[in-house]
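Left out: one protein chain. Kept in place: all the others.
To keep things simple, chains are lettered A and B as they appear, and every chain counts its residues starting from 1.
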Amino acid sequence: MQKNALNILLADDDEDDRLFFKDAFEEIKIQTNVNFVHDGMQLMDHLLNPDNKLPDILFLDLNMPKKTGKECLIEIKKTEHLKNIIIAIYSTSSSEEDIEDTFIQGANIYIKKPSDFNTLKKIINEVVTVNWHYHTSGLNRDNFLLRLK
Amino acid sequence: MKWIPNFNSSNSLRVIFVIAVFILLFLSSIAYKHNQDLNESSKLVMHTYEINIQLERLMSAIKDAETGQRGYIITRNARFLTPYIYSRDKVNTSFITLKKLTADNPEQQKNLEKLFKLINQRFVSFENCLKYSDPKTYDKRKLDNHMFGGRILMENIRFKVDEMNDIEKAYLKKRLKIYDAEISLSPLFSISLFLVALSFILLAYRQISRDFERLKIYNKKLLISSGLIAESETIGKFSTWQWDLDTHKIDYSDNQYRLLGFEPGSFVPEKGTFLNFVHQDDKQTVAESMDGIIEKGTLPFVYYKIVRPDHEIRYFKSTGKLLTDQQGSKILLGINFDITDEHLLNIELQERNKELEKSNKELASFNHVASHDLQEPLRKIQTFISRVSDADKAVMSESGKNYITKIEASAKRMRVLIDDLLLFSRTNTTKKEFIKVNLNELLSNAESELGEVIEEKKAVITASKLPKLSVIPYQIEQLFINLIGNSLKYSRPDVAPEVTISSEKVNAADYPEILEQTVKKFHKITFTDNGMGFDPQFKETIFILFQRLHSKTDYPGTGIGLAICKKIVENHKGHITADSTLDQGSVFTVFLPD
Partner (left out) sequence: MKLFIKFDINTICSLYLKQNLEENNISFSTLGFGEIDIENNLDAEALEELKNKLAPCGFEIVENQKSVLVQKIKDAITELVFMDDSNNYKSSVFLAEKLNHSYGYLSNVFSEVTYSSIENFIILQKIERAKQLIIINEMSLTEIAFLLNYSSVAHLSTQFKNTTGITPSAFQRIIKKRRENLK
């Protein structure tokens, strides 16, 4: 069944966040394969390397060294074979500008990093479920916008 | 405004004058002619008279000769012969004079010739009489013949003389008749002409005096306005100059000299004079713009510096326009403003602006620090605490568990504080994009945001129709959330909260103390609740940042919520007020410009 597991990629420079994220995914019921990159440059290298399987959902921190999340987002949406990846912005910022801007740039999901582990689990579960619905029920991905707090 | 009065009369005046002059010239020529005529007729009379006299003289000379001859014949005394001898000369003299007098009259000349022949014949007959009366050659018959013939000749001569006299008299009469006719026609005519000319001149005089009055009035006005202009130039620190492009004459207003640091009129400006005052750095720009003004006819404002003789630098702003006056000559009108004071003020303002921008940037970066860097560790603390599982807590001491709970509460409070602070600073810093939206839509968003609390407290929120306004949508949404949230928070225990929202359009003039009067209409939106209310003496202070009316253990809060409301309303150029009766409820009123 590992083959059918959901491929998750998190781009975040914060070690603790990566840890919370990994733990949260381990505790939800859906089978997933979680990978990590530490900054924007590494993310783009990872995505552009043909040996790596493309993620089903990319969680993207906005505030990263070397290349910011926003820059990565724009670059991904401009790259033909990457632009269909579901992108979830995963950020501390709750500024309306950041949210609307990233949505306009093509992000599907905006998650404000929660300050509670259970909330994190709940959010991740929701993202995966909704994504799965979009994946399996013929829903129009262009209309896939989800904001979670 | 028409500055130059229209003196239309000048042309008609000219015509009147020309006519009057012609009439007068005509009149004087007539008078001259009359004079001439009079002269002519008196000459004519004299002429006739002279001819008459000469003819009489001629006759008397001949008679003298006759008388002398008779005396001699009778007495044979030679003394009687003397008149006879002289008479021949007398006759000749008269004859010459007569010939001259009648030179212009061929008829008279002919008569004169005939007369001359007759006279000659008479003298021949005298000679014969003398000859035949002489005793030596005495012949009675011949003497009688000649004496008789002499008498007939004498008759003929007299007849001829009379004829000539008659002719002259008839001529004179005829000429005088013509002159009389001429003279008798003119008096009525010249008097009427004279009256016409007089009336023309009177008319002209009236016109002139009227124009003169008007001129006097305009002159007075001009004097006043030029005085005013000069005065306002001094007060307003501006000056004007004119450059007649045809004559190349340049005029500076008095204040232009003053602005350049001179006494009015202390030098004669020429084409290049002004450029000499312009600061080295700006010379080219000013020269180019002067050329541009001649090409394009107008000059957009040009800014430059000038240097006064005492080396003081002044900042100038100039504009100009190419004018064409009624006579078609081109005049360049220029206006200079001395903007040194404004310029210096501007520089100061710019510096202050820079400082403000800098401090704003610092505030923004502080905002960033608060939003990201400060939140980050707090979020970690909270997440790590949430990871302390019940299993972990089971093995902890009571006090340990207690501390964990306290840390959790403090972290939570800090979270609320940071979030509120962020919200507050964001109402200032984020871009303010005004979009026309239905406020009912924003209200329903706010309600769904507060859904949990509304359900929990079983609150009833009723709203009338709200207007459609151009606002910053999420800020107004935040305003609604905060105001309704406030009502829900300070509800009376055991009373289900009710919030009524209503809206009406009001005139700014009805609220002169609180509303911006430049906007005519405002929307007054009231939020009325049935909560615990507050002491009305605090109705101003509750909008101040960090001001709280309750202890934080009773009602947790940061004292930021209403300050945010005030900020948001101010961002929309509106006003917010609060009023309350303790234990009955509060009313928050928001005024938003239409």
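Here, a contact is a pair of C-beta atoms (placed from the backbone, for glycine too) under 8 Å apart; a residue touches a chain by one contact, two chains touch by 3 or more.
This is a predicted model, so every value here is computed, not measured.
For chain A, the residues in touch with the chain missing from this view are 29-30, 100, 103-106, 110, 125, 129-130, 132-133, 136-140, 142-143, 145-149. Listed for chain B, the residues touching the missing chain in the whole complex are 437, 441, 444-445, 447-449, 451, 473.
Here is the rule we go by: only the chains that are shown with their structure count from here on.
Chain A and chain B have centres, each the mean of its CA atoms, that are 74 Å apart. If you check the complex, the residues on chain B that touch chain A are 371-372, 375-376, 378-380, 382-383, 386-387, 411, 415, 419, 422, 426, 430-431, 474. On chain A, the positions that touch chain B within their shared complex are 14, 16, 20, 23, 63, 92-97, 113-118, 120.
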